[in-house]
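Quick one: structure below, then a few questions.
Missing here: one protein chain of the complex. Every other protein chain is in place.
After this line comes subunit A, so read on.
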Amino acid sequence: MSIAAKFEIEYLQYLDAEGKQVRDDLPAFANDLDHMVELYKLMMSTRVFDAKSVALQRTGKLGTYASCLGHEAAHVGIGSAMKPEDVFAPSYREYGAQLYRGVQPREVYMYWGGDERGNDYQKEPARHDFAWSVPIATQCLHAAGSALAFKIRNEKRVAVCTIGDGGSSKGDFYGAINIAGAQNLPLVAVIVNNQWAISVPRKIQSGAPTLAQKGIAAGLYCIQVDGNDIIAVRKAMGDALDRARNGEGGSVLELVTYRLSDHTTADDARRYRGEQEVKDAWAKEPMKRLRAWLVAKGVWDDAKEEAWKNECDEWMDNEVNAYLETKTQPVTAMFDYTFADVPADLAKQRDLALQLDKKAH
């Protein structure tokens, strides 16, 4: 018997759970300790942001919110490797990547607080990124379409989409990586494998030993990465982005991480998940190991941690206040963004809404 094809999936890790280096060939960016401290700081801000969001939801000031607790390395790693001109098509919890790209915490609060202006990202480069996508996996195709636009226009830009382990089961994900392979598109598809799709564990999604290998069928470069190790994430992302930018095609990255929170604030993970499993996951969480590594390098300590924590708190308090002070949009806003111009027929309904609104006040 001869063999038609054979494949291997590499697993990438630089820092183990204790923050010990497991390989010597650190990528160049990791030798820039100021940069590594920046990454750590953003991971911390993301965690503080997340805690504030959950607290806001618990006090009725936000609607349902999807937490990113435990995903800080994955998300900040993705965002920090991207260039401003690239395009990001996230699902609904990649705040770390979005903050890196200029989305403001107040905008995220606004969105989950029921105001579409939260998707109008005021800052570059996020302004040309997609707003998060709730229908699972559909955003992968938007990234593929964007990558196609870049190829047609001969622009050296890359489209990045993120998707969960559950989402990688959907045809849309396969459709996106498939057309990326067929057309050699600059697409980086990142599976953030946090082990759970609401109550459904990873093993129910697929019989494949890795999710990364799904990209093999599409003809893409594939790798599995320790998603709690920001050095590994940033390195794998950087390589994938470089390849895409140089016309060498798309990649599928599987970032193995863990959702330490409930799926959303409407979920109670205790119903389906054992305590021991969560305890074990906390032992591998992403911030502890980076902190240990930075401390060992002598560039971080308790005083710095404390000071930055205070700054984060202040930053987020400001953002929360800005959000809470945002005035509700006029009732006409509902109509004003349905089409570029309000069609005559819709304008009549707009007038009616305005009248009803006046009467109510």
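Basically, a contact is a pair of C-beta atoms (placed from the backbone, for glycine too) under 8 Å apart; a residue touches a chain by one contact, two chains touch by 3 or more; residues count from 1.
FYI, contacts and distances are computed from a predicted model.
*Asks:* Refer to UniProt and select, among "DNA modification/repair radical SAM protein", "Copper resistance protein C", "CmpA/NrtA family ABC transporter substrate-binding protein" or "2-oxoisovalerate dehydrogenase subunit beta", the name of the complex member that is left out.
*Replies:* Going by its UniProt entry, the chain not pictured is "2-oxoisovalerate dehydrogenase subunit beta".
*Asks:* Could you tell which one of A:148, A:269 or A:331 touches the chain left off the display?
*Replies:* Checking the options A:148, A:269 or A:331, the one contacting the hidden chain is A:148.
*Asks:* From the list A:120, A:280 or A:314, which touches the chain that is not on show?
*Replies:* Answering carefully, the residue with contact to the hidden chain is A:120.
*Asks:* Which of these touches the unseen chain: A:22, A:55 or A:182?
*Replies:* Candidates A:22, A:55 or A:182; residue touching the omitted chain: A:182.
*Asks:* From the list A:12, A:82 or A:140, pick the residue that touches the absent chain.
*Replies:* Of the candidates A:12, A:82 or A:140, A:140 is in touch with the missing chain.
*Asks:* Considering the whole complex rather than only what is displayed, give the residues of subunit A touching the chain that is not shown.
*Replies:* 87, 89, 116-117, 119-121, 127, 130-131, 133-135, 138, 140-152, 159, 171-172, 175-176, 178-179, 182-183, 333, 336-340, 343-346
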